[in-house]
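A protein chain is absent from this complex, but the other protein chains hold their places.
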Amino acid sequence: MAKPKKLKRERASRTVPFAAIAAELAAIGRQFYARGWVLGTSGNFSGVISRDPMRLAITSTGLDKGALDAASFIEMDDAAHVVRGNGEPSAEALLHVTIVRALGAGAVLHTHSVWSTVLSGKHAARGGIEISGYEMLKGLEGVRTHAHREWLPILENSQDMTELSGRVTNLLRENRGVHGFLLREHGLYTWGATVQEAKRHVEILEFLMEVVVRAAAMRSERGA
Amino acid sequence: MAKPKKLKRERASRTVPFAAIAAELAAIGRQFYARGWVLGTSGNFSGVISRDPMRLAITSTGLDKGALDAASFIEMDDAAHVVRGNGEPSAEALLHVTIVRALGAGAVLHTHSVWSTVLSGKHAARGGIEISGYEMLKGLEGVRTHAHREWLPILENSQDMTELSGRVTNLLRENRGVHGFLLREHGLYTWGATVQEAKRHVEILEFLMEVVVRAAAMRSERGA
Amino acid sequence: MAKPKKLKRERASRTVPFAAIAAELAAIGRQFYARGWVLGTSGNFSGVISRDPMRLAITSTGLDKGALDAASFIEMDDAAHVVRGNGEPSAEALLHVTIVRALGAGAVLHTHSVWSTVLSGKHAARGGIEISGYEMLKGLEGVRTHAHREWLPILENSQDMTELSGRVTNLLRENRGVHGFLLREHGLYTWGATVQEAKRHVEILEFLMEVVVRAAAMRSERGA
Partner (left out) sequence: MAKPKKLKRERASRTVPFAAIAAELAAIGRQFYARGWVLGTSGNFSGVISRDPMRLAITSTGLDKGALDAASFIEMDDAAHVVRGNGEPSAEALLHVTIVRALGAGAVLHTHSVWSTVLSGKHAARGGIEISGYEMLKGLEGVRTHAHREWLPILENSQDMTELSGRVTNLLRENRGVHGFLLREHGLYTWGATVQEAKRHVEILEFLMEVVVRAAAMRSERGA
């Protein structure tokens, strides 16, 4: 399975300290919570410590994202088994492993905003939404012009993580170059070569979804 | 009157220190104020100190929720008589007692957001609103899938707290498993086995109400 | 000209220290700025120091409300002449004097939110908007039930403060019991016996205006 070139540089065997990733993700998580993107213990965040063997720092399940600190994270392997720290990974931890494996990502962030929930509900039947013409698209890694057409796929939600991981693997194989995807009435998954790149992708995709929802509310005025 | 199993573990006779509950509720209240959910002295928050005799820590009436601290709370009995601290409970304190009695809750939180006000006004004639299909529902205690159908009842508002308490008692008896209810053009009541569980329920229900209101604004575009 | 009974208790000849009022108003102003209610140097805030002679602490004109401190205030007399501090009062300072005189208010707050701007534009032709049925109304001084009908008058905006002050005087004489008024596509004036009461009135009226605007956006869905 081919991976996008842009992330390949991250696939070397370097190791990033658990504590550094955990602290960086905790700060980002608290900020997202303040914006209302991960309320009610929703959302989860991971960063790659090493790739061979695969080790991820990831949020423990069920935590208040407004109170995240380094102790809120565990280290897990590619079967989502805990190898360090107290707590359990979320059932969705398997999706993080799937994305890291498929794309060589260095970090995976999952948010759960009002905008992604509304938008993924409205557009689910079309399997996704094309977003184009916005300058903000240029903040997505590798995008050079606002004329870029970003396809944001929408997958049906599921509680069966093995089945869902399989669909995510297929999705990423068949849609080279996507920067994220939505689970229907659930939320956004995006990633990056680094934690900061993944954070930027969250901000950009959340911004664009808010724009699409608000533009649709405004457009109604012209209808009649 | 039967209580939902999930809260029964809380009904033992343990005592929680007044100061600890007051400090925890004060921090939550200031956060809700920052989000605009308890403006203008609206809202009130309580936590169970003991069940036999019943003692609740509850916000004094008429306070600015942006300036809450432990001194903003009083301790009261099940007739809403003050047994510790300065201040008076809100007239709605009786609803807190009713909910603790009916469900064995350990904490009761009442918020007063724009979303709950708008939504409860629109759907009052139907007696409530069914919310289903959202992953966020899984944050409600005991819910295991987004396919869950949550019934959020709406009661007519009233200034007669004895009469209203009676209706709340009936509502909770006839709607086993609800996680909250709305008073029409007034706000949300929700609860939990612990203060943190009740806080999570506020965030989840406020989120879901915002989603429903925004989705309705967007849908208008398709009408014509 | 009769004044509403509820404010009469404030009309005694007591003196409140300038520094205390200025500090209290500065903290409120910074909070309103954070909420986006007084952007771009809009808004002004005053509190009564003494009534005979009349002395008000009021924001200097043209300041960034996010950086208010006690030095941002001047003391002025009932002709809006500065008697203490550096700076000039806004041209609208005369409206503060008018309101204090007409109602015996202890504080006058003027905000300039998106909600009041949109709402006052839509409803200007009707001369005001009636708001009723909301529990939040009970936070307005003297209101005991959500069934209360609050008339929120809307005056045409003007740059002639003498003329506008005259209209405000008439408005307050003819609409006993109002808790605030709007200037068309300009903003809200409200007041209270104390600074804290006036702050509460801002929060409640801003909340109610947001509810009315959002409910109207949602209602559109039902039109067709």
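Chains: A, B and C, in written order; residue numbering restarts at 1 for each.
Simple rule for what comes next: a contact is a pair of C-beta atoms (placed from the backbone, for glycine too) under 8 Å apart; a residue touches a chain by one contact, two chains touch by 3 or more.
A quick note: this is a predicted structure, and the numbers were derived from the prediction, not measured.
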Touch with the omitted chain, as defined above, among C:Leu39, C:Val143 or C:Met161: C:Leu39
Full-complex contact with the absent chain, from C:Arg51, C:His96, C:Lys138 or C:His186: C:His186
Residues in chain C touching the chain absent from view: 36, 39-42, 64, 66, 112, 114, 117-118, 121-122, 157, 159, 183-187, 213, 216-217, 219-220, 223-224
Footprint left on chain A by the chain that the document does not show: 31, 35, 133-136, 139, 144-146, 196, 199-201, 203-204, 206-207, 210-211, 214-215, 217-221, 223-224
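We take it that only the chains that are shown with their structure count from here on.
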Far-end chain from chain C, centres as C-alpha averages: A
For chain A paired with chain B, centre-to-centre distance based on mean C-alpha positions, whole Å: 32
Centre-to-centre distance between chain C and chain A (centres being mean Cα positions), rounded to whole Å: 45
For chain A, residues contacting two or more additional chains: 217, 220
